[in-house]
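Mind looking over this structure? Questions follow.
As you look at this complex, bear in mind that one protein chain is not there, while each of the others sits in place.
For chain A:
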């Protein structure tokens, strides 16, 4: 197997995902099969090849540092799962002293 069950659980945590034991087992098999297929790339010599992250040569475009009004604040707030006035509520992240 190209990937172990333990690794699947570790990666799942990094992804902020969780799986049942049954799901994790199936996923381990599926991912192993796919990762084995990826090994095909190791047969290619890429020693002097530069990586491509974008197919076209693009540069970061600059713009004037001007404030523009964003008119859709209310529309964005409407999508929030839980609001308190105009603030989004999340579970507590700090412990009381």
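Simple rule for what comes next: contacts are C-beta pairs under 8 Å (C-beta built on N, C-alpha and C of every residue); 3 or more make two chains touch, one makes a residue touch a chain; residues count from 1.
Rule of thumb we're sticking to: contacts and distances are computed from a predicted model.
Set against the options "Glutamyl-tRNA(Gln) amidotransferase subunit A", "CU044_5270 family protein", "Blue-light-activated histidine kinase" or "Heme exporter protein A", the UniProt name belonging to the omitted chain is "Glutamyl-tRNA(Gln) amidotransferase subunit A".
Mapped onto chain A, the interface with the missing chain covers residues 3, 7-8, 11-12, 14-19, 27, 30-31, 33-35, 37-38, 40-42, 44, 46, 49-56, 58, 60-61, 63, 72, 75-76, 78-82, 88, 90-93.
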